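What follows is a single structure, written as structure tokens, with notes after it.
A single protein chain has been removed from this complex, and every other one stays in its place.
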Amino acid sequence: MKTFFNRHLNILDYAIGNLWRGRFRSVSILVVFTITVFMVASFSLLSNSLRSAAVQLLETVPEIIVQKLEAGRQVGISIDEIPKLDTIYGISEINPRIWGYYFDEINGANYTVIGDPRFGRDQLIPGLPLEMSSPEKLNPAISPAVVGTSFVQSRRVGQRSNFSLFRPDLSLKSFRIVGSFSDRSSMVTADLLVTTIEDARDLFQIQANQVTDLLVSVANPSEVNVIAGKIDKILAGSRVITRNQIQKTYQVAFGWRSGVGLICMLGAVTAFAILAWDRASSLSPDEAREVALMKMVGWQTSDVMLVRFWESAVLSTISFGLGYMAAWIHVLFFKGALFLPILLGWSVLKPPVVLVPVFRFSDLLLIGSLTIFPYLAATIIPAWRSGTVKPDALV
Amino acid sequence: MIRLEDAEKWYNRGEFNEVHALKKASLSVAPGEVVCVTGPSGSGKSTLLSLIGCVFPPTSGLVEVGGRKLSRLPDRFLTMHRQKVIGFIFQQFRLLPGQSVLDNIVLPLLPQGIPPAVQKQIAASLMERLSITARKDFPVDKISGGEQQRVAIARALVNNPAIILADEPTAHLDEQLSREFLAIVGELKRDGKTVVITSHDQRVTTDKVVDRVVEIVDGRIGSRDGNGYAH
Partner (left out) sequence: MIRHATFFLLFCLLFVCFNAALWIYSAKHQQTLAGDGLVPEIVGTLGLTDLCLATDARYIRHLSVSDPLSPYMNHPGALEHFPSSALYVPR
């Protein structure tokens, strides 16, 4: 047993000595290898952290959302439909709301507008934590609004608390900021404009008693699917979305985007494998003589291959260590600056993203198999070729 | 110690470039004997040395080295046997450039799983004996030819083999160093090692340390005694 370890350690020593003697060559492979690991790992950690943020932040998304479809497209749903659901046992609350997007032509940003029935002209939504709030009696021409940080920045509202948005007929509608969200919550609130349901309806010129969706709260979480099924039957042509589906959709959306990114990265991995192959396969006459000598003095083919294996292993380990660490720092402290745009797409509003990757062993394996395996695969045949050099080349 | 009976060696047999390198060679070397194989280049000296050195088995005939028949021994076992009983000294020393004297000497010990402390001990006594201790940490390409020769000898002895094979050892050495080399061979002989040298160097073939000179011409072995008379 001790001999076994000593044999490996001796050969490992010899391999490291080899790498050191071929410093220039080793370092060039090391650099490229590290960059490859860094790219793959950054990407994987980035999508990992976005996904885990989604899971963690969206724990409390509505249990059931009901929408109406017409010809496959979403249309408004009438609040007259709500009483029909009264017969379903297990629903604790139904909240209609208006959810829309306001495209600001001045700066090209998309705001998310929410009209909430609990929001009154003189009363904020109960239980909604806000950074700043100044509930006041407003004159009927001005509507109250609670806004997120990106909204404030992009509209350059500054100290003013009044702003106006266009209705579809290009008439202006005035708002006053009566509250704002803390920037600690900007991961979900940055682009929000929350107002009363009547004002949202007015802004978008939606017919009276129409809303975009219904939020259904369920007393017992284990009944969600049953209740969703019942709603689907009662409201013909409706689309019922459960919390579970939303969370899954999120996973898929980021999974897909990171998948596309990883496929782009395959090119880099392949190029790296080719480089590794090229570097390893050129068995120079000097190296051939060295191997012949080693075999002459009693090294087995397997010993020579072990040297090559340890050379690859040492290079892989060091590159992997450096690349993985750099990637983690890149994502954690630099917010994945190099790759975030690929995952996010273009946006005019740039919400402050907080990225905290979660350690998962499967990620480690994925990154390893995308980088180390191609390298080992590219070097194994050259290693075998060098191991099978005949000793009689020397005599 | 070494016994060849009708050993034949073909290269690429049956192909257009076949070579019949050794023809019905018979030779026997006793333990502690110093034998010099001489002959023009291309005569089969190297093939004979490789056969004795367990580099490859004979095509036919019998080769027995250190009490073991080599015919049909797989590569792996040839290598193991070579490691145990044979020490090689090559024509151009064949040291690993860039590595230190010590590293070169212990090279054969590495795959045997011998711990570094023991490696050092073995190497230290050899370096002492060959008086290259002072050069221990020098890269081998930074020391003189004579010292390189002694490093090569130390490496050949590091496994304490019973048989030492030297291929044209004096080809690149001057008068003085050749004499030194033959003196070392004399010491090995006193230690009871069997030594086989290939050389066409007069200084070697006529030296009194050589017990017997074997002549090989066109793959056939003839023999003379140390005084240069053919039998």
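We call the chains A and B, going by the order they appear; numbering starts again at 1 in every chain.
Simple rule for what comes next: a contact is a pair of C-beta atoms (placed from the backbone, for glycine too) under 8 Å apart; a residue touches a chain by one contact, two chains touch by 3 or more.
Predicted model only: the values in this text are computed from it and were never measured.
Only one of the listed residues, A:78, A:92 or A:317, touches the absent chain: A:317.
Among A:27, A:69, A:226 or A:271, only A:69 touches the chain that is left out of the view.
Taking the complete complex into account, A:192 is the one of A:29, A:91, A:192 or A:372 that touches the chain left out.
When the omitted chain is restored, the residue from A:16, A:79 or A:152 that touches it is A:16. As for the chain not pictured, it touches chain A at residues 9, 12-13, 16-17, 20, 50, 53-54, 56-62, 65, 67, 69, 72-74, 95, 97, 99, 101, 103, 109-112, 114, 116, 125, 127-129, 148, 150, 181-182, 184-192, 194, 212-213, 215, 241, 245-246, 249-250, 253, 256-257, 260, 314, 317-318, 321-322, 324-325, 328-329, 332, 341-342, 344-349, 351, 353-354, 356-359.
Going forward, only the chains that are shown with their structure count from here on.
Between chain A and chain B the centroid-to-centroid distance comes to 66 Å (mean Cα coordinates, whole Å). Within the complex formed with chain A, the residues of chain B that make contact are 46, 49-50, 53, 55-56, 75-76, 79-80, 82-84, 88, 90, 94, 96, 98-99, 103, 107-116, 155, 159, 167.
Those residues of chain A whose C-beta lies close enough to touch chain B in the complex are 2-7, 10-11, 13-14, 17, 21, 289-290, 293-301, 303, 391-392, 394-395.
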